[in-house]
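Certain chains of the assembly are absent from this excerpt, and the rest are unmoved.
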Amino acid sequence: MHAPSVVKLPDAWFIACTSEALKPKQVLPFTLQGVPLVAFRDSDGRAHALLDRCPHRNAPLSLGAVVNGQLQCRYHGWCFDGAGECQAVPGLVQGASISLPSRRAEAFATCEQEGYVWVCSTAGSQPTHRPRAFPHYREPGYTSLRRTYLVKASLLMALENTLDVPHTAFLHGGLFRTAKKKNAVEVVVRRFQDRAEAEFIGEPRPEGLVGKLLSPSGGVVQHVDSFFLPSTAQVEYRLGDSYLCTTSVMTPVEDFLTRVDAVICFKLPLPGILVKPFVAPVGEHIFSQDARILAAQTETMQRFGGEKWTSSELDVLGAQIWKLLKQAEAKQSGPAEPYEHRLKMMT
Amino acid sequence: MHAPSVVKLPDAWFIACTSEALKPKQVLPFTLQGVPLVAFRDSDGRAHALLDRCPHRNAPLSLGAVVNGQLQCRYHGWCFDGAGECQAVPGLVQGASISLPSRRAEAFATCEQEGYVWVCSTAGSQPTHRPRAFPHYREPGYTSLRRTYLVKASLLMALENTLDVPHTAFLHGGLFRTAKKKNAVEVVVRRFQDRAEAEFIGEPRPEGLVGKLLSPSGGVVQHVDSFFLPSTAQVEYRLGDSYLCTTSVMTPVEDFLTRVDAVICFKLPLPGILVKPFVAPVGEHIFSQDARILAAQTETMQRFGGEKWTSSELDVLGAQIWKLLKQAEAKQSGPAEPYEHRLKMMT
């Protein structure tokens, strides 16, 4: 399929797995931007990621075992350290060269932060910055919960869907908004060097369950939807002391398969411990509706041989996300001057 | 696979579904020549067919609902009328343009006739003629029954199979003819501008069950096999007052998947009400034998990367059908002078 909106982002941090998913001695295969990788921990517990292909005969290293903190191939027993250097070729006589450049397994930088193992998308590259932190994550007074999903959609499709307001009244009718729209809200759209946002001004507390959780008595919300390069979508609501924020870090597994690590963080009038049991099933319901329409969208695009989209002025962030992704793919830094425009939307 | 005998016919009527399959409020996806389409009825009950892809974000319209006689997309609620015009973009403020050309869903002309919803194969095209009527359909004294099948074969393969006499003695041994051939029959092959036919002269009543239904006492049948552009195969037997005609309208779903809407119409010595219960299972048995060999033929062609056929003089209609299909694909009208040749065939 010809899919011009699919991007491959170099030198970017993505989530490989949760920290607890990568146990000591465990060999964990995963895929990033179509590339099969394998994660394991060395003797010090440090996570590493190698290309999931033995340089010798191309057996998958993920069939192997961790031996003395190295990854041992299941076929001939070649061993690789966390940097990908070959440290053993069983059967070689003493004195023979082992760590030849041709025997190196490609290694991808990793770091651990806030319970996730992050991996850099370019082999041999070491990013100078850390992954972006989740706002208010594990701060006192805030409750948070985490979920991981897989969605059959490109990175752009998943990001735009997560930050899109108009579809919520239809697809998730009753949970956020109702199909009957009555409020004309001002939207300010801004693009910065490595992020974009849509701020909704004068939006009444949404109808439906989510709004009632924020404030039983109504009011005007502060609502900002943001995209952060390389792949984070964040939806933030404030109303008085109430706060509700969903941060979704997207990992492009394949062109049309995206892993979503969502952290929902909130401070609400009701105690977090009372609200939490209701947030998870509601979030899962919303996610399953989005997942279904995104998979159908992908399938339709594939049947037609590629995407052919048109937009309305209500598609406020899609074009900004797209521009930032293409800049990141081409390793260009963003424009010096930030960009801004305003519009009205019925919500 | 390289398949030179596959054609794409423009401006042609094909069957989308039976009329009763498309109920009010129903949203019915179907595929025509590889193109995903969706059928629905407007408030007046008129059938419409649109490309099954929302022009906005390419969600399939077939996941949507009929609302006020329009088709509403499940993702953002955009609404399309039967002509494909966008009539609603929820969230747009009053006064904003809705029906922009870029928001139009491609529409395909439809008509209903004799219990079928017919659809034109070219978007935006309105054929000047109606689909060909079924002979004697629902006429007094005639009994008819209808069946719909799917066969894994190209349009040409399905048409030729339906009109081919020599295979019947083998594949359907005993039902039409026996493998022991003893009659030399004269065949007249004629090609006209938009149809071709093979007339069998002096053919004794066929052996086997079908022949016995026509006439218990034998005799000479009038037997004509006809192809009508774009995709109808018709087999007609007359013997005295007896009449038996199978009209098969083929719809090319994919290159190697063909929908067959067969109408069997007959007037026989036995009352129709007595014969009908036997015709259906016999027809289904014949169809399943043909479907099996056609699917095997397709599979073999695919394994070899394409078709490589040779013919004998007994393949009387295949070449004529092929010539007419290629002319229709190229939108050429047929030759002014009709073509005719004669041969002998053992049956």
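As written, the chain order gives the labels A and B, with residue 1 at the start of each chain.
Simple rule for what comes next: contacts are C-beta pairs under 8 Å (C-beta built on N, C-alpha and C of every residue); 3 or more make two chains touch, one makes a residue touch a chain.
If you're wondering where the values come from, they're calculated on a predicted model, not measured in any experiment.
J.: With 2 chains in place and all of them the same protein, how many does the whole complex in this file have?
T.: The complex in this structure file totals 3 copies.
By definition in this document, only the chains that are shown with their structure count from here on.
J.: How big is the gap, in whole Å, between where the Cα atoms of chain A centre and where those of chain B centre?
T.: 48
J.: Given the complex with chain A, which residues does chain B contribute to the contact?
T.: Result: residues 36, 52-53, 55-60, 63, 74-77, 89-93, 96, 100, 102-103 of chain B touch chain A.
J.: Quick one: in the complex, what on chain A touches chain B?
T.: Interface residues on the chain A side: 157, 165-167, 169-171, 179, 181, 184, 293, 296-297, 299-301, 303-304, 307-314, 344-347.
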